[in-house]
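Right after this comes subunit A.
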Amino acid sequence: MPLLDVDNLYVGYGKLQIVFGANLELNRGEILVIVGPNGSGKSTLLKGIIGLATVHKGRIFFEGKDITRKPPHEKARMGLAYLPQLENTFERLTVRENLLMAGYTLQPSEYEGRLEEVLDFLPVVREYLDRKVYTLSGGERQMVALAMAIIRSPKAIFLDEPTAALAPKIALQVLEKITALRDEFDLGILLVEQNARKALEIGDRALLLVAGKVAYYGDSGELLKHPELAQLYLGIAG
Partner candidate 1 sequence: MLPVTVLIDSLLYGNLITLMAIGLTLTYLTLKIPNFAHGDLAMVGVYSAYTVAVFLNINPYTLLPIAFLMGGLSALGTYILVYRPLFRKGASIVVMMVASIAVDIVIRSILQIYADIMSSTFNVYSRGFLFKDFSLNIYEVRLPGVLVISSLTVLAIIVSLYLFLSKTRFGIAMRAAIENPWLASSLGINVELVYGISWFIAGGITGLAGVFLPFRIPTNPDLGWLMLLSVFAASILGGLESLFGAIAGGYVVGFSEILGIYVLSSPPFGISTAYRPAIPFTILIITLLLAPRGITSVEWNKIATRLRRNV
Partner candidate 2 sequence: MFDIIRIVVDFAAFYAIYLMLSVSLELEYGETGISNFGKAMFFAAGAFTAGALVIRLAGPIAGLIISESELKLRSVYYSTLVSRYFAAHPGVALAILFLMLILGALFGAVLGYLASYPAIRLREDYLGITLIAASELVRVIGRNYDPLIGGTLGTAVPDPFAWLMGRQREIVVSTFMMIIALTSFIVTASLSRSPFGRLLRAVRDSETAAEALGKDVVKVRMKSLMIGSAIAGAAGVLYAFYMGFVHADDFNPIKTFIVWVMVIIGGSGNIWGAAIGTFVYLLIDRGIALVKHQFTLPFDINYVSYAVLGTLLVAVLMFRPEGLLPEKPLSTIPRKILKMRVKAQK
């Protein structure tokens, strides 16, 4: 049984329809990369699964349970973490306070233990634990957001363009951490990325969305090497 099973999902905002009939499966310990041109509905698909966009049709199963109509905070309690692209941290709070908020639903004793584990996994965050987030660089913030997403020990994590607007070197570090998340914590990861080549390199499987429809679903290395698709939609020269 896959961790997450999305079945023929139609997503949009209000009456507006953006994603048409997406199917995907996500297992523990794998990265599924969602790529596609601007406006193809990548983020919308993610938001539809997490419950921040309107699902018109289709079903979502998590560990075999139908979670299609569950509100976001219940999905969060079941072990789904979502890292939005923008405003994913509280700017006026310190990093420590941000992490405390991310673990708001945990028992204090449980939280202390998780905090240490997360900081061991992302040791850089320890360096700016008591700084306010607005004083951090984009890369540092993204690390904080990542730490916030995993503090409640989720089973699956949805990342919406975690490397957007980061310097290439920093972006690489973030992607490295994402790979480590998969390997060390056995997480299922849905990764939406603009930077298609790098993402497909670290991904296990890939889903290509074009104008709201799935144009490719399969091995991510295959897509990278695909003569037409990669060049047409991802700007990757064959």
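Couple of notes before you dig in:
One rule holds for everything that comes next: a contact is a pair of C-beta atoms (placed from the backbone, for glycine too) under 8 Å apart; a residue touches a chain by one contact, two chains touch by 3 or more; residues count from 1.
With respect to how the candidates were assembled, all candidates are chains of the complex that A comes from, given by their letters.
Since the model is a prediction, treat every value here as computed from it, not as a measurement.
For subunit A, the touching partner in this complex, chosen from 1 or 2, is 1. Those residues of subunit A that touch candidate 1 in the complex are listed here as 72-73, 76-77, 82, 84, 87-93, 97-98, 100-102, 104-105, 148.
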